[in-house]
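Here it is: the structure, laid out below.
Missing here is one protein chain; the remaining ones are kept as they sit in the complex.
Our next item is chain A:
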């Protein structure tokens, strides 16, 4: 059967709310409005005010409240309407959630999930389009997850909720409505995807493409075009930003000898930059036949006009171009 990413997230939350009394959801419009993007549709009707809480528009406050609740034994899911608004609360995510287990030398854990849409959408302009994968991926004490498919969304959200550590769960608005095939096995209530393990979405011998979230779709599309010219790309879906599955990437490079990373975020100090650094420092460096390269968003705030926006994020043609340049064809 096919399931959209939105429904996969909804079902994952529903099942985890049912499984564990301590799990609850809070955020703006999550309850009576059914969620700003309808991800929490039906949950308030089913679970009521105690488990599904509408907050005022006060991120710093409610993120702090969520962290406090996690410290005291509950398992909150704290939704940011978009991760742009998490900047208002980032102190609570980093200083109160991420670092506490360390600072307390193991006494105080913080089993919380921060989730919401991340990165560019369509026409929402500069203040609503930023990708926070690199910012959160930078911080020890956090797990950072970035699902692509409905299966990813389901398995990773369940794992995130069951994880006893703070997890930043980066969704993507443009992926919410995209349907994916979902097998029986994936639909089972205990289907989990381990955090920290990447997935090879497409096998190939000539070059490794590493990506996360919506950009995985573009990599697969680029790979399909390149296959017609005899270039076989191996497409890796990172699934997790932190901890980074460097081993999966290294194993792939040892086979293909070429690497292009693809991300929607800005280039400087970003996901691609980190992957390239890992590869430089690790065993796969000697297997590279050409410098590894990053395809990223353009290093500017996101413009509004469609023609400018389209040219601010990677397009399939940019991936194809970079692959060919790297392979020197």
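Heads up, the rule we're going with is that a residue touches a chain if its C-beta (ideal position, glycine included) is under 8 Å from a C-beta of that chain, and two chains touch if they have at least 3 such contacts; residues count from 1.
The rule we apply is simple: contacts and distances are computed from a predicted model.
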Problem set entry | Protein name, per the UniProt record, of whichever chain is missing from view ("Pyruvate dehydrogenase E1 component subunit alpha", "Calcineurin B homologous protein 3", "AP complex subunit sigma" or "NADH-ubiquinone oxidoreductase chain 5") | "Pyruvate dehydrogenase E1 component subunit alpha"
For this session: Determine which one of A:40, A:165 or A:322 touches the chain that has been left out.
Result: A:322
For this session: From the listed residues A:141, A:196, A:243 or A:303, report the one that touches the chain absent from this view.
Result: A:303
Problem set entry | For chain A, residues in touch with the removed chain | 28-29, 32-33, 36, 54, 56-58, 60-61, 84-85, 87-88, 121-128, 267, 293-301, 303-308, 311-315, 318, 321-322, 325
